[in-house]
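Only one protein chain is missing; all other protein chains are in place.
Naming follows writing order (A and B), and every chain is counted from residue 1.
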Amino acid sequence: MKEERNLILEAYFVVRKRQPTTHYPLRTMSSRFIVLSLFLTMFASLLVLPAAAQDVETEEPVLREVSDDEVNEVAKDLYCPVCENTPLDVCPTKACADWRELIRTKLAAGETKQDVFDYFVLQYGDSALARPPKTGINFVLWLLPFIAVALGLVFFARYMKGLRQDDPETVTSASGVQDVSPEPAPDDYSARVEQELKGK
Amino acid sequence: MIADLGFFALVIAFGVSIYAAVAAWYGNRVDEPRWVESGRNAVILVFPLVALSAGTIIMSLLNNDFSIEYVWRVSSIDMPTYLKVTSLWGGQAGSLLFWNLLLALFAAVVMMRKWRVDREFMPYVIIVISMTQVFFLGISAFIENPFTRMTVIPPDGNGLNPLLRHPGMIIHPPMLYLGFVGFVIPYSFAMAALLTNKLDDRWIRTTRRWTLVAWLFLSLGLILGGRWAYDVLGWGGYWAWDPVENASLMPWLAGTAFLHSVMIQEKRNMFKMWNMFLIVMTYCLVILGTFVVRSGVISSVHSFAQSAIGPFFFAFIVIMFLFSAYWMTKRREDLATENQINSFLSREAAFLYNNFLIMAILAVVFLFTYYPIFSELFTGEKGFVGAPVYEQATAPLFAALLLLMGVAPLTMWYKTSAKRLEMSLLWPAVATTVIVGVIFALGIRYWAALLGMWIVIFSLILTLIEFWKGTRARMKRGENVLTAYGHLLSRNRRRYGGYWIHIGVLVMAFGIIGTEVFQQQTQLNLQNGESLTMGNYEMVFNGVERFPGPDDLLITEADVDVFYNGRFVKNLNPRTELYTRTGQPMTIPAARSTISEDFYVLLVNWEPTSSTEATFRVYVNPLINWVWAGGLIFVIGTLIAAWPDPRKEKVAEAKRERMALGVGD
Partner (left out) sequence: MTDTIQPTENPTVGTEKSKPKFRVTTILLWVAVIGILALVGWGLINANKTRPEAGQTAPGFTVHYFDGYEWENASASTLEEMKGKVVVLNFWASWCVECRVEADLLEQASRQYANEDVVFLGVAYADVEPNSIEYLKEFGITYPNAPDLGTSISSDYEITGVPETFFIGKDGVIANVVIGPVNGPAMMNTINTLLAEGGSQ
């Protein structure tokens, strides 16, 4: 733990010192490459499951250069611990900028997205995550909306089923008076509209 | 001096509201209409009193009277005049007063308009409205008093929160508040119907337009809020599932369910209890929403403790809820209905599905929004639910709702035969599949987006067919298309306005699918003269300039040229603003907008900017303008549905009068 922290720190300062050059030098970067990396990010976020995406990341022993897009990709699923309800990737405050630098450092040191998440949970608690962890009582709370929806469905189905059973009775006894022609005439719509227009 | 006058006016308004409630109650009890009328006059009187009170605050704001704490808090000498006026709703105490002003206005209008027909409702309407007013005026006068004095008079004020200086934020709160306040009216009529035991649909018919207008303002507030976020907050989106946003979304959802479900009661005399429940819930969510918006109880750990109004609000909600629940239980026999739904495939069943889906969305949003409170209760740690979870949970429900939107209008009351329904759905479904096939062929492979588009296009076609059928029916009488269509709309504004609202929602949904699924973004550091390529766009960075703006503003503005397929299209100036006094930064985006997409540029200020170098965050937001266009259609549709028709008004009034006399129809 301690060594790890030291390492991170060193990495942090190293990267910070050379910060202006940590970004891809643009002239060497063809537009095709940008488009490609963009597509990769898009595909990673759209098609590949987040869990699978983590496996793609390879451990790199030496510091690699981490682009802003990679940092944002991680930061967008984190929330700023001090300001209210602001995802970390778009938060304009100084503290958030420092947190993003920290993410960059960690990614540069070869940590995965999940490692960064774990670090943030350790430091600032579960509320730093955009998706609360599904563990313990949290899981029950997390399930509540689904339970609520499911319960609603059950009631709903029961209610409709009851009606279904009553159906023949209603049609014969009650609707004899008034619920006439439940089966409308073929071109009833135009007829209805016309009737409505004449009638009123 | 002048502020003392305002405070007295507020206290008198508080007293007058109490009098109104008592007079109406007493007059009704002893059957003495003069007392009730006196109560009515008292309700009307509250409006000028609160207006006077709000006027003195505005005067103090204009005169830079920093001896008043509220003025010091939200205003400063160098603020432009219009901002000083709108600072009335720039802080908690002021916005509560503003809330009061709007409520008093609505209440006064109701008292003046609805007196003749619904005479026996009026004592109770007066009592319920006045109870609400007593509560809010009491909060304003005694707890969050905007007239509190400073012990030392400061030379200058803090100035308005920079985030609130945008035109969108100036219009947004009044819209939201009008929406909130508007729902107090149908609620009070619902309570009047309960208490008088006149539980037919008269209260619904009487307040239909109020409900629609309240709903319209709430919708406008939500749409403008989204636009404001997109234009000012600088994160490339328009809806963040922020607790404050959710607080106004929830009453909107409950109100939407109510607007649909009352139609079952009007037509089939069913679901009386459910409609009562919905309007009570809407009212409670409105009060809760006002409180959450003002206090930030969810968003910040300590604001509830800091805000003195919290316990009062909660107590008031509980009292009003128990009051409503007690009467609903007492009247349960009269609220019960003998009519039943005969078929799964009927209009009333469709409305029921609609209600179920909306309630499910509401439940999800409610639980997620209040998740921090619940999780702190059970785990001791304040949890948090972010936007991705909301999106996952609500997206399928919204999709089902959109599908229902298209299919439901094809169903009939009582019963629709499955065969007929199949027949009317088949060709639109084929056509939709062809269109989505073309989209697929164009290279879009993401299944969720394709499914979403299928649903939206399908529902859109079905809605347009409904329009066409109606127009064609009229054209048979020799009218041309436009006349026929115009007559169709004016003949049944409610239905066809409703269809326009549906079209608006579908267009918005199309835009939302586009931006949610196909948004592209990247962030790069550029040297002077360098460029960035994204899709068909190229952006050349010409330089950055830093200069002081008005007030204590420090503006950093970049100059970039945007090229589309190699052709120059627009020069953009994204910038960051720093309010040096408070240290609050803002990122103001610049965008090149077309009907198909926005090229949206942010000057990211989390990297050091120099004159030769800057970091940009660039988004391509496909179909974003469809969201705004859909919003506009939505509003127009609501206006069509709510627009008064004098001729029908008379008929309806006569009908209500008959109902009041117990004649029935």
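The rule we apply is simple: a residue touches a chain if its C-beta (ideal position, glycine included) is under 8 Å from a C-beta of that chain, and two chains touch if they have at least 3 such contacts.
The structure presented is a predicted model; accordingly, all values stated were derived computationally and were not measured.
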Sole residue of A:Leu102, A:Val116, A:Ala130 or A:Val149 that reaches the chain not shown, by the stated touch rule: A:Leu102
Selected residue (touches chain absent from view) among B:Leu45, B:Ala108, B:Ile223 or B:Met263: B:Met263
Chain not shown: contacting residue from B:Phe8, B:Tyr26, B:Phe374 or B:Phe518: B:Phe374
Identified contact with the non-displayed chain, of B:Ile77, B:Ile153, B:Ala336 or B:Leu426: B:Ala336
Touch residues of subunit B, complete complex, unshown partner: 205, 208, 263, 266-269, 273, 277, 297, 301-302, 304-306, 310-311, 314, 317-318, 321, 325, 332-333, 335-336, 338-340, 366, 370, 373-374, 376-377, 380-382, 413, 491-492, 494-495, 645, 648-649, 651-652, 664-665
Positions on subunit A contacted by the hidden chain, ascending: 2, 5-6, 8-9, 12-13, 81-82, 94-95, 98-99, 102, 105, 121-127, 155, 158-159, 170, 173-175, 177-180, 192-193, 195-196, 199-200
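In this section, only the chains that are shown with their structure count from here on.
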Where subunit A and subunit B are represented by their mean Cα positions, the distance between them in whole Å: 24
Subunit B residues touching subunit A - in the complex, by the definition given at the top: 234-236, 240, 242-243, 296, 299-300, 340-344, 349, 352, 356, 359-360, 363-364, 367-368, 371-372, 374-375, 378-379, 381-389, 393, 397, 412, 414-417, 420, 446, 469-470, 472-474, 476-477, 487, 491-492, 517, 520-527, 530-535, 538, 576, 585-587, 605-607, 613, 615, 617
Touching residues (chain side subunit A, partner subunit B) in the complex: 20, 23-24, 26-27, 31, 34-35, 38, 42, 46-47, 67-69, 72, 77, 79, 84-85, 87, 90, 92-94, 96-97, 100, 125-132, 136-138, 140-141, 144-146, 148-149, 152-153, 156, 160, 163-164, 166-167, 170-171, 175, 179, 182-184, 188-190, 193-194, 196-197, 200
